[in-house]
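Missing here: one protein chain of the complex. Every other protein chain is in place.
Every chain is named by a letter (A, B and C) in the order it is written, and numbering of its residues begins at 1.
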Amino acid sequence: MTFAMDCAALTQFLASDFAQVADMFEVLEVTEAGLRVRLIVNDSHLRPGGTVSGPTMFALADVSVYLAILSRIGPKALAVTTNCSIDFMRKPAAGCDLICDVRLLKVGRVLAVADCLITSVGQGDPVARASMTYSIPPK
Amino acid sequence: MTFAMDCAALTQFLASDFAQVADMFEVLEVTEAGLRVRLIVNDSHLRPGGTVSGPTMFALADVSVYLAILSRIGPKALAVTTNCSIDFMRKPAAGCDLICDVRLLKVGRVLAVADCLITSVGQGDPVARASMTYSIPPK
Amino acid sequence: MTFAMDCAALTQFLASDFAQVADMFEVLEVTEAGLRVRLIVNDSHLRPGGTVSGPTMFALADVSVYLAILSRIGPKALAVTTNCSIDFMRKPAAGCDLICDVRLLKVGRVLAVADCLITSVGQGDPVARASMTYSIPPK
Partner (left out) sequence: MTFAMDCAALTQFLASDFAQVADMFEVLEVTEAGLRVRLIVNDSHLRPGGTVSGPTMFALADVSVYLAILSRIGPKALAVTTNCSIDFMRKPAAGCDLICDVRLLKVGRVLAVADCLITSVGQGDPVARASMTYSIPPK
């Protein structure tokens, strides 16, 4: 399987087009199912108790699905999130990086749909799951 | 892995406690990840064009997640759906049974969370995905 | 404010294009905010205990939002549900009709978004809320 953008291309895109948040994320792998991204935790992501905040997990899911879509359709498109449903299931491990595994379910002409599981590095049970819809603008 | 209820027990539970809808569903398999259920399509499930209606797919996801939870905690509990987020991604194949694959993500003391993929029998791409939360009443 | 379809036109559309379910629903009012629909409960909608089932409430929300969109854009369009997020908050009153109040939030070129509150007739607190996205096909 070949991809429109690989790990290196996505990393470079993140650095150039999302400079503000690029150092939060490491694109680990473009897979047949989707993509894997690591959140590199720093103090600004943490809530009292040392666990990663909900908005930070939302940001991780959002960026990961976006990159997964770009890995299929390339950097030209200006896709925008239209819907996200996210379930927070367990407290993340304190001060621990998170892994987001994206599964692309549909990359259509107008809409793309994916879901993802977020886990604390080195732990089994997922801390959150999210499903997201992106609208893909006409060429 | 042993289960609180296996295929036969869940099928019998469906027949006794949900007689109205029991003949719509066939419990195919209790799995380590969750459960697999088949929707046996009849005319009352179809929309103009011969495809399965949205409410029928919702019912399939709802029952399947419910049975998956019971397979872990047994028939005593009176769990109720508190949230469902469902994405309809493709038209189901006309007049074709559907398969629902449930993945249990959390079976906690108070809440259970699962997601599922729905596919037309014999077809690759999913027609819908859903995530559901059930509230488990205190003993 | 004028509408592309009023109560009478929507009722007729329901009877001709959704004959299977038309007698479940009564279009009560097209409003500036959206639409109001009544679910006329019968035995097939009920779960053990006499309360309306989740899939029936989903069907009510789905049809109501659909009709609300048609009240704005007319009967030509073949809009399809792409996402629904629904929260079940209280048990409906036994054997009681339900009212669904739709609030249209966006009727765009490609997507329409609405939410709705479902209450048991004559009761204050909502039994469910739902938000739905419809995809509107290009002309």
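One rule holds for everything that comes next: a contact is a pair of C-beta atoms (placed from the backbone, for glycine too) under 8 Å apart; a residue touches a chain by one contact, two chains touch by 3 or more.
Given the structure is predicted, the values throughout are model-derived calculations rather than measurements.
Participant: Return the single residue from C:8, C:89 or C:121 that touches the missing chain.
Facilitator: In the full complex, the listed residue that touches the missing chain is C:89.
Participant: If the hidden chain were put back, which of A:12, A:81 or A:123 would touch it?
Facilitator: In the complete complex, the chain left out is touched by residue A:81.
Participant: Of A:62, A:101 or A:115, which sits in contact with the chain we cannot see?
Facilitator: Reading the full complex, the residue touching the unseen chain is A:62.
Participant: Since one chain isn't shown, list which residues of chain B touch it in the complete complex.
Facilitator: Against the missing chain, chain B presents residues 82-83, 85, 110-111, 133, 135.
Participant: Using the document's contact rule, name the residues of chain A that touch the chain not shown here.
Facilitator: Residue positions of chain A that touch the missing chain: 17-18, 20, 44, 48, 53-56, 58-59, 62, 80-89.
Participant: Which chain C residues touch the hidden chain?
Facilitator: 85, 87, 89-90, 105-106, 108, 113, 115, 117, 125-126, 129, 131, 133
Please note the rule applied: only the chains that are shown with their structure count from here on.
Participant: I'd like the Å distance between the centres of chain A and chain B, where a centre is the mean of that chain's Cα atoms.
Facilitator: 28
Participant: Report the inter-chain centroid distance for chain A and chain C in whole angstrom, where each centroid is the mean of the CA atoms.
Facilitator: Here chain A and chain C have centroids separated by 34 Å.
Participant: As a quick test, compute the distance in whole Å between the mean CA positions of chain B and chain C.
Facilitator: The answer is 24 Å.
Participant: Two-or-more-chain contact residues of chain B, please, as numbers and ranges.
Facilitator: Residues 85, 87, 89.
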